[in-house]
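Below: the structure, in C-alpha cells.
The complex appears here minus one protein chain, its other protein chains still in place.
The block that comes next holds chain A.
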Amino acid sequence: MWSFFKKDLIVFWRDRKGFLLSLFLPIVLIVVLNFAYAGLFTSDDNSVNIRLGIVQEDDPVSDMQEFEALVEEMELMEEEKDELLQQAAIHEPGTVLYHMLHRPEFKDWLDMRELSMEEAVSQVEEGKLDAYMRIPARFTLDVLRAGILGDEVGALISIHAEEYSTEVQTLQEMINQFVNSLNFQFALENTNESNGGEPVLPIGGVERIESSEAYTMAQYFTIAVATLFSLFIAQTVAMKTVTEKRERVFNRIVLSNSSPFAFLMGKMASTFCFCWFQIMLTLMVTQLFLNIFPDHSIQFWSGLVLIISVFVLTVSGLSALFTTITLRLQNLNAANGIFSLIIMLMGLLGGSFFPLQGLPVVFQKMGDWTPNGLIQTVLIDWIQNRMYSNLLMPLLVLVLFFSIVLAVSLVLFPRRESL
C-alpha cells in the first residue's frame, strides 16, 4: 500500500498546475465571495428596519420604591443597605434596556413605538410590525431581586413575532446583549458570594435567546467551498486512474498480483492527505486574512480538525468508489461526466452552492444525506455549541458512509474481465 500511496502523492505533486490550482482556487474563491457578499451585507445592514412594538407593563418608579422598601426591611447595616440601593439605581433594568434600545447606532434602523398589548398583537398579525417585546409588570423589581438579592425570577421579557426572520434574529441578539450586560455587571459587583453568585436574569420570548454563537456568511462560504473542492479531489484521483487504465499501467499492476485493497488504499490515503492538506490550508489562510472563526481556543480547533478529518475520510472512500467505476466503465468520458454530476448534485443538496436555511425543511433534511451537507450541519453545531457529544452521531454516520462506499468499491473492483 505504501508504494501506491507514495506513487500517487508524487504523481499529484508533479502535476504542479493541477496541484496548485486545487490548493489555491478554493482560497481565492472564498476571499472573492467574502468581499463580494460583505459589500452586500453592509448595505443591507443600513436597510434593515426593525419595526418593534414595545408593550410596557412595567412601572420602574414604583418597582424601585418597592425594592427600596424591601431593602429597608432587611437586617443589614445602613452602609450595606446604601450599597445595595446604589447598585440598584445604577443597574435599574428598565433604564439599562431603554439606553440600549436608544443607542445612536440603532436609531436609523430600529423603529420602535409604545403600544398597548392589543394594538401590538394586532399589528404583528397584520404585518405592520416585525415583532413586539413585552416588558411585564414588576419586571424591574424582579430583576433587581434576582440580580441583587438572589431571589427567584418572576417576570420575563418576551418577544413575539409572526414568523422567524433576520430582523427578529437581530432583535434577539440585542436582547441577548442586554442580558449579558446585566449578567456581567451583577456578577462583577455582587459581593455576597454565598447569595448565589451570578444572578439569573429574566429572559424569554417566542424564540428563546441562547448563548450560542452566530454562524456567519463568511464561515458558510469557507466551509461550503472547502468541502465542495474536496469532493472534486475524489474526481481528480479517479481521473488519474483513467491514465493508468489507458496507458495499461493498471494491467502491469494487476500482473504484479497486487491486491485491489492495496491499490484502493493507496488512492484513498493519497486523497486523504491531499484533501486534508487542502482544507487545512484553506482554513488557515482564510483565518489569517479574514478571521473567519473568532474562537481561537484549542478546544474549538481540535474539534474542527476532528470533524474535517472524518469528512476527508468519507471523501477518500468516495475516491475509491470513483476509481473502481472508472476501471469498470469502458467509456471514460462518461465516467467523468457521471462523477461531475454526482458532485454537483451533492453540492446542490448539501448546500455548497447556496445556504439551505431559507429552503423548506425537507430540502435541509435531504442535505444531511450528503457528506458535505452533513459536515456543514456538524460544523454549524460545533461553531455554535462546541459540544463533543453532539458530534458523535453525525461523525459515526460519516464513518458508516465511508465503510459502505469502501465495501462497494472492493466488491466492484475489476479482477480481469473489465480491464
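Note that in this section contacts are C-beta pairs under 8 Å (C-beta built on N, C-alpha and C of every residue); 3 or more make two chains touch, one makes a residue touch a chain; residues count from 1.
Assume contacts and distances are computed from a predicted model.
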{"item": "Chain excluded from display, named as in UniProt, from \"SprT-like family protein\", \"Acyl carrier protein\", \"ABC transporter ATP-binding protein\" or \"Glucose/mannose transport system permease protein\"", "value": "\"ABC transporter ATP-binding protein\""}
{"item": "Residue among A:Asp15, A:Glu83, A:Asp151 or A:Asp381 that touches the chain left out of view", "value": "A:Asp15"}
{"item": "Contact with the hidden chain (one of A:Asn257, A:Asn333 or A:Ser389)", "value": "A:Asn257"}
{"item": "Positions on chain A where the hidden chain makes contact", "value": "2-4, 6-7, 10-11, 14-15, 243, 246-249, 251-258, 262, 416-417, 419"}
